[in-house]
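The other protein chains are all here in position, but one chain of the complex has been omitted.
Showing chain A:
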Amino acid sequence: MNSSPAPLVTFDGVSLGYGDFTVLSGIDLRAMPGQVVAMMGGSGSGKTTLLRAMTGQLRAQAGKIHVFGQDMAKLDGEPLRAVRQRMGVLFQSGALFTDLNVFENVAFPLREHTHISEQQILERVLDKLQAVGLRHAAHLRISEISGGMARRVALARAIVLEPELILYDEPFAGLDPISLGITAQLIRTLTDQLGCASILITHDVAESFAIVDRVYLIGQGRLIAQGTPAELSASQDDYLQQFLQGRPDGPIGFHYPLTPAFERWLASRRAA
């Protein structure tokens, strides 16, 4: 055994896509314990696709993905479940169970995967809800809470088992400035306390640069840049600077690219 800890997630030359269509290719990345890593990129750049590959919902078209040192291409059934039990995932939509109330949603992973007493469940769930500021909303139904609250409940559910790896899909979307700042700090503190790795998918530059150790920027179907926030801010790369500063003109086009399929559709509309 060497002294440096093993990475929890590694991607080596990974290509990802759906069917014949490739979204991303040549992706190399790692996430170490205790690190907060941000995956950034514009809308539709394939950030969520990356996350789906980490959870084993999507298999790599090429390359190798290892999570907890296990080859994700070979995992299925029980071993895949064992890997998934060690990770927490915050979905973009929250994906809360609408037949359960706030408390039961956060308690769900505890009930499914542990045998702790009802009293301990109560304490732990209220503790996590406290961390996201919703302790006093525990009794509410999912239909009674706002979108921002739902995302914070989903966050509490993702961390309730204190996993070794936490994946956050757009943790800052739909949050007001106060919740946003607190959530960002929560992600940092959790990572430091648990010694877990946190991977967040975001396009919120200011908020994430304040808390992350490493940034991977994807776009145009590949990995464009990586480094610490300071390294990226200092870079002279056009693409990078346009993204970080949110400038309308530069190598990143705002408009969806023209395709033959669109031209055919338009021609048929005009002919009609």
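Quick notes
Please note the rule applied: contacts are C-beta pairs under 8 Å (C-beta built on N, C-alpha and C of every residue); 3 or more make two chains touch, one makes a residue touch a chain; residues count from 1.
One rule holds in what follows: contacts and distances are computed from a predicted model.
Hidden chain, UniProt protein name from the list "PqqA peptide cyclase", "Intermembrane phospholipid transport system permease protein MlaE", "histidine kinase" or "Gluconate 2-dehydrogenase subunit 3-like protein": "Intermembrane phospholipid transport system permease protein MlaE".
Checked against the hidden chain, the listed residues A:113, A:141, A:247 or A:264 yield one contact partner: A:113.
The residue from A:22, A:55 or A:70 that touches the chain not shown here is A:55. Listed by residue number, the positions of chain A touching the unshown chain are 55, 57, 80-82, 84-85, 87, 89, 91, 93, 95-99, 108-109, 112-113.
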